[in-house]
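In this view, the complex is presented without one of its protein chains, the others remaining in place.
All chains are identified by letter, namely A and B, in their written order; residue positions are counted from 1 within each chain.
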Amino acid sequence: MKNKLISAPYLVWMVVFILVPLLMVAYFAFTDKDGNFTLNYVADVAQYSQIFVRSIWLAAIATVICLVISYPLAYILTGMSKNTQSTMLMLVMLPMWMNFLLRTYAWMTMLGNNGIINSIFGFFGLGPYKMLNTEGAVVLGMVYNYLPYMILPLYSVMVKIDKSVIEAASDLGCNTWNTLFRVVLPLSLPGVMSGITMVFVPAISTFIISRMLGGGGNLLIGDLIEMQFLGNAYNVNLGAAISLVLMVIILLIMTIMNQFGSDDETVLM
Amino acid sequence: MKKISKVYLGLVLMFLYVPIFVLIVFSFNTTKSRTVMSGFTFEWYAKLFRNEIIMSSLANTILIAVIASVTATILGTAAAIGINNMKKLPKAIVLNITNFPIINPEIVTGVSLMLLFVFFAARMNLEFGFVTLLIAHITFSVPYVILNVMPKFRQMDPFLYEAAQDLGCNSRQAFFKVVLPEIMPGVVSGFLMSFTFSLDDFIISYFTCGSDSQTLPVTIYSMTRRKVSPEINALSTLIFLVVVIALVLKNFVERRSESRSLKTKEESL
Partner (left out) sequence: MNSIITLKDIVVEFDGERILDKINLDIKDKEFVTLLGPSGCGKTTTLRIIGGFINPDSGTVYFDGKEINGLPPHKRNVNTVFQRYALFPHLNVYENIAFGLRVKKVPEKEINKRVAEMLKLVNLVGFEKRTVQRLSGGQQQRVAIARALVNHPKVLLLDEPLGALDLKLRKEMQIELKRIQQQLEITFIYVTHDQEEALTMSDTVVVMNGGVIQQIGSPVDIYNEPENAFVADFIGESNILNGLMLKDKLVEISGRTFECVDGGFGDNTPVDVVIRPEDITIVAPDESQLCGVVESVIFKGVHYEMLIDAYDYRWIVHSTKAAEKGASVGLKFGPDDIHIMHKLKETEQFGEETPDEE
């Protein structure tokens, strides 16, 4: 056990496949095609500020909606019997195990002009409404895909709150709402924080949801990066610069979130 | 209040499941329509199994998931042992780098690995394909193994290892006879996480696969880019079925081991 050599294979792996690739992102972001140092690409990122703003905005809306839906849900769950709780939890997690491409595809077929929703509207003589290829569809896709990531951390923090604390609050004169705001909310804050990061990070960097539900008109940061590496735009240096900026934004947000004292390990399963 | 809770829970579950059920229902539709059920058929399932691209990418996905998760489990468990014995500063550094693939947006991890592979492809005889996919999958899996195994070391009585030595074990025997059984739950859950993430991964695979070696999610993506194909519905239905069976099985195993430990508890009383 004292033998530190045992971790050597991983340490080599870590350096070669985690550290070096990240350094390469930084390297490409600050060099041009001939390998000379340049700040041009990082400066070029500013041209796409509109896309950055849209990504942050849509991801933020989706995160807030997830939080609003999940918080009462998690609270309701903790009040149920142990068996119901685990069944409900399984039901919440189950869609998560289906590939998110399929889940997004499902909405694609439903939201289309010939989709099932518009045909229901049509039955009542309404529509058809343009739902696919809108920002609303993108937000819907984010909420649908990442909702479980918000429910799980909230639930796992709330379920650990000592029931006697809540009893103590009502003993000290709190009604249901007071208890919720003065006791449950502060105690569940770590769960809120990790839920926010777990929804916001994939939402801001997605390119599938925007491509499948947003059409061509609602580009997000993820689309932009993908286009530089695999698309027609092919510009590795610019792609690296955008990735670097995205990474910095996310690290900043994570640091701010950690300020709220959520040192809890994030719940993934 | 109770009633409102139940209605609310029902609505959220409906939101989560309706799209999936729509996919499932239309997988049996005789026409390609997504709004009208014109008749019942297994045609799309038959077509699915005859689709060589899907079948070969499915085989590829499973093969990669098995190799990647086994490798990641061994590499990560060994790493956790070594990291656990490190001094404070190196430990913090290694754990922080290890966390990168977990907190970074997947697209950044994918892009960074792609840059590395492009670099190697240009200088050595490396082609994008099975090998690059495998390396990428191991890379994003190992951190989850480490994340699962490390807390088990913290929970373990540090004197168990010494007790084993005291009773005549050399360090190897002490590890296999005492330490490994203790950390086994962490190793198993790390393995399962790696395996499912590897099966499910799209974004990182998308940036690191070649044209001849794809995983199922990558194939699904290219299918959704083309015209409507009910084969995807059939595939979704099958995947949903597999997920349900897997989760029910997992729950069954957990409940049984729980009741078994309850029984021993009663015996001892």
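Heads up, the rule we're going with is that a residue touches a chain if its C-beta (ideal position, glycine included) is under 8 Å from a C-beta of that chain, and two chains touch if they have at least 3 such contacts.
Predicted, not measured: the structure shown is a model, and the values here were computed from it.
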Query: What shown chains does the left-out chain touch?
result: B
Message: Among B:L160, B:L192 or B:L247, which one touches the chain that has been omitted from the display?
response: B:L160
- prompt: What residues on chain B make contact with the chain left out of this view?
  reply: 157, 159-160, 162-170, 173, 177-178, 181-182, 264-265, 267-268
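The criterion applied here is as follows: only the chains that are shown with their structure count from here on.
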- line: Distance between the CA centroids of chain A and chain B (whole Å) is 18
Query: Touching chain A in the complex: which residues of chain B?
result: 5, 8-9, 12-13, 15-17, 19-20, 22-23, 26, 33-36, 75-76, 78-83, 85-86, 94, 97-98, 100-101, 103-109, 111-116, 118-119, 135, 138-139, 142, 144, 146-147, 151, 161, 171, 174-175, 179, 189, 193, 196, 200, 202-203, 206-207, 216-217, 220-221, 224, 228, 232, 235-236, 239-240, 243-244, 246-247, 251
- line: Note: in the complex, chain A contacts chain B through residues 1-11, 13-14, 16-22, 24-25, 28, 69, 72-73, 76-77, 79, 86, 88, 90-95, 97-103, 105-110, 112, 114-116, 119, 144, 147, 201-202, 204-205, 207-208, 212, 222, 225-226, 229-230, 236, 239-240, 243, 246-247, 250, 254, 265, 268-269
